[in-house]
Structure formats: structure tokens, C-alpha cells
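So the structure is just underneath, and the comments pick up after that.
Yeah, one chain of the complex is gone here, protein chain that is, but the others are all in their spots.
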Amino acid sequence: MEQGILHEISDIFDNVKRLKPLVHHITNYVTANDCANIVLAIGASPVMADDPEEVDEFVSMSRALVINLGTLNKRTAESMLRAGKKANELGIPVVMDPVGAGASSFRNRTAEKIIQNIKLTVIRGNMSEIKAIAGLGSSTRGVDASDQDINTSKDLWYAKNICENLSERLGCVIAITGATDIVSDGRKTVFIRNGDKMFSSITGAGCMCTSLIGTFCAVCDDYVAAASAGILALCISGEKAVEKLTRADSGSGSFRTFLIDSVFGLQGRDFIERGKIDVSL
Amino acid sequence: MEQGILHEISDIFDNVKRLKPLVHHITNYVTANDCANIVLAIGASPVMADDPEEVDEFVSMSRALVINLGTLNKRTAESMLRAGKKANELGIPVVMDPVGAGASSFRNRTAEKIIQNIKLTVIRGNMSEIKAIAGLGSSTRGVDASDQDINTSKDLWYAKNICENLSERLGCVIAITGATDIVSDGRKTVFIRNGDKMFSSITGAGCMCTSLIGTFCAVCDDYVAAASAGILALCISGEKAVEKLTRADSGSGSFRTFLIDSVFGLQGRDFIERGKIDVSL
Partner (left out) sequence: MEQGILHEISDIFDNVKRLKPLVHHITNYVTANDCANIVLAIGASPVMADDPEEVDEFVSMSRALVINLGTLNKRTAESMLRAGKKANELGIPVVMDPVGAGASSFRNRTAEKIIQNIKLTVIRGNMSEIKAIAGLGSSTRGVDASDQDINTSKDLWYAKNICENLSERLGCVIAITGATDIVSDGRKTVFIRNGDKMFSSITGAGCMCTSLIGTFCAVCDDYVAAASAGILALCISGEKAVEKLTRADSGSGSFRTFLIDSVFGLQGRDFIERGKIDVSL
């Protein structure tokens, strides 16, 4: 089973390299550059535009839409809704990153409106954000997962339940990222144990993960596999980046550079050789 | 002829180092940081401000204005017009990067309005964007050149014609960047064959090129030479950056860092020793 999904992911990765899909982003200005560079590094093509006047035209030429609530404002909230509706009309996958959900009522309302009006393909967040989306209250602390929400093995079954219930309720794939990552469509649930704690030392790890998920969704229609592929691509590249931090004085600046290098050099067999994945049906 | 323009470019480069011009930008949030860092790396001084209330004051103390349509919205479109008019009043060069022209009618209309109301010094874009500006239709695919528009040697004479005709019609220098770069003012046309395919693996190559063109325009009034200087500075630095990618696991992250390093270390003689340039009158 595990090797099965890893081979499937490796094939989806080959599709990205071959099809170089255009992935439209309505995203935040803190990590937009990182997201653009990681999408290019994996071999696809990012585009960022966020004015209500034009987002539908950008969506129309794209193969996926990524909606990231990072530095949300009224104008971009409107753009997200317009872009999402256009994507739904055209059958283009829509991936949402509810950055900071639970931290403000404006964010909660906007996420809620998007969920009610747009058929989403994948929602990716940390435990705290996904709990907010699920209406389970939360203690969102800015854009990082709150301590009490981190996926220790103890919390794993609790997280699995939230993930499965929410995906069933919303009819979309839910991905909760943390120490262990969980991806579910309500029927199939995947656990990923790759990654490294260095990710918590740079900004944009979550945003980049969502952009990669959008990229994989652009080239296949098994969205549990696509979301898992995005997470694995980032996590495995992070592990390889940490292995390059050989100097005693290396830190999060070099990690960020090497992370992009590793995504750039990623190969299909990396998923198969390094992927730590469990599937439960 | 070729050595002549390379020596001229080397002299303009010395002017940048000596005069450290202030270059005002109204630009996008995806690559603003890269543009600021590359302008600093070459020895000039960037400033970014985009509110209609204040752009004219920033233009008034600058030596060049760069207008980049990357993440355009109505507010910044208004700022671009105001800033451009002030620059024209004061005789300050204005360089426009019509990012994504052809991809949306909002972008097309904004670029058109800027062209009709402002005397531009240089427009730099890829083949697809310049064709859109020329009203020749286009197949703009986000911010990258469409495949059918890439400057193969086969397309070169076609591109040369578009470049020369548009520059004559608009009365400004047109720079089309691609595998071969073409710069023309309608009388003199320059072909540049420096660069590396790694540029397509990072975001902001086009934006950084435009910012460097703006920087060179700030310190000389031969704008064909200034535009060529900006392109050469970026392309030669990119070649030097690729030469530093000696580790098997180096990629686009390291390339981006080394690119800025190379611009920082650029010397006048690099243009003369490495420049691959042809001039046709």
C-alpha cells in the first residue's frame, strides 16, 4: 500500500516536470517570493495577481488556483471569491491555505464565505487553523500552530478524527501539517512522517507547502495523492537541505537557500526512497 | 562597433558606482525585495513607495522611475500615472515593465493608458508582453514568455521587426528579453547573447533586469546603451553565478544568492571581456 502511493506520487511528480502547469496564486506579500521560487524550482510556473478586475482571466489560463489568506484585506477577499467561482466554472482545482484562521473574526468570516461559495479541492493548514475551520474553537497564535495543537503521537487520533470528519463534511481533501502530517478525503487517510524541525525556523513553510499542493493538483485528479505529494516534496527537500548544513555556523538562512536547491534537484526516486507514509482506509 | 558599445557600457557602469543614483520603483510585492537588493548590489539606491498621495514627491528626488505592472491594482495604476507625469515634467527617465501584458484586459488597458499619457524612456518585456503592447495579439502565459514566443534564431528577424517598429511608433527604446535579447530605438538595434537558462528557474529575472535598466538610465542619456547595460549586467552576473554552482546539489536557491553576489562584484572590465553583443544600424 505505502509503496503504491509513493509510486503514484512519483508519477504525479513526473507530470509536473512534463506539463509545467501554470498555478495562479492570490497570496500574501510576506512569502509570495518564496512561493513563486518553490513552484519554479519544482518545474512549474507560478503567477500572482490579486485585483478583482483581472483574477478571473488569470484563472482561465491556469491549471490550478491557490488561495492564501496570509495578508488578507477586503479587496483580495473579493478577488479570492471571484477567482474561486471562475475556477469552479472551469473545473480547475482550488487549494486554500486559511493562514491565521481562528485569529480574527475577519479571517474566520472570509474563510467561511469561501467555503460556502466555492467548491474547494484541498484545504491545508496547521492543527490550529483546521480546528478553527472545523468550528472547534482554537487558540491560533498568529501563523504558527499553537503548542497545544501540535501533532504529538498522543494527539494523532484526535487530529485524524478532525481531519476525516471535516473532509467528509466539506467534500474536499483536508491536510493538517505538523510533526506528523495527515491528509484525508474522508475515505482514505494518509500519515506522513517526513520533515525536520528546521521548518519552524523559517517563514513560509506552510505557504510553500500549499503552493506545491496546488502544483500537484494541477496535473492529476487523485487529490489525496496530490496533497500528499506536495507535503512530501517539501518535507523530503527539507531533510536534504538539513543534510547540507555541515558548517557549525549554518542556520536558517542557509536552510532556506538549500531548501529551494533541494526542490530544484528533486527526482521521482526521492519520493520512493525517502517517503515515510502510512495509508489507512 | 561591438567593442565601442561595450566600452560605452563600461563607462555608464562607472557612472552608477560614482553617482549612486536613487531609483524610484512602483512595483509588485513578489519581487520587490529582489529588485531592491539588485539595485543596491550594483551600487545605486532603490526606493519603493506606491501611494498616489506621495509618489510625485519620491519621483522628485529620484534620478529614474521604474514602473512594474506585476501585482497591479487600481490604486497603484493611479500612482503609476501620477509618478510618470511628474517624471516627464522633471525630465527624469521612465522605464516600464509591462508584466503580464496580454493576460488581462485590465493590464492591457493600464499599459495603454500609461503609454498614451507618459513619455516612456524604455519598455522591457518578454516577446509575449511586447507583442501585446504592440497590439499583435499574444499568448501571454502569466509572467513567462509563451513557448511560441521564445527568441529562437528562427524567430529573430520577426522579433527584430517588432522591436524596431514599436520603438519607432512609440518613440522610446524597446527591449525584448529572451534567449537572445534585442534592444532598439528604431535606428540602432542591439542583440545580446549572454545569459543562462537558470534565469528561468527563479522569479524576478525580468523585474530585476528592468530595475537595472532604470538604474543605468539614471546616469546617462544614451538609452539604447543604458538598456543594453542593464541586460548585460544581469546576464553576465548570471553566467558568473552559474560558474559558482560547483556542488552537484546546488540549484536555483544558490543561483539566486550567487546572482546578487556577482552583481555586487561586477567590474567594468566584465562587460568588455564577456559581453556578446552585435549592433546593427
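Order of writing sets the chain letters: A and B. Residues in each chain are counted from 1.
Just so we're on the same page, a contact is a pair of C-beta atoms (placed from the backbone, for glycine too) under 8 Å apart; a residue touches a chain by one contact, two chains touch by 3 or more.
The structure displayed is predicted, hence computed values, not measured ones.
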Selected from A:Gln3, A:Asn117, A:Ser201 or A:Ser280 as touching the chain missing from the view: A:Ser201
In subunit B, positions touching the absent partner: 22, 24, 29, 32-33, 36-37, 40-41, 45-51, 53-54, 57-58, 61-62, 75, 240, 244, 256-265
Interface with the undisplayed chain - residues on subunit A: 28-31, 33-34, 70-74, 100, 103-107, 141-144, 200-204, 249-254, 256-257
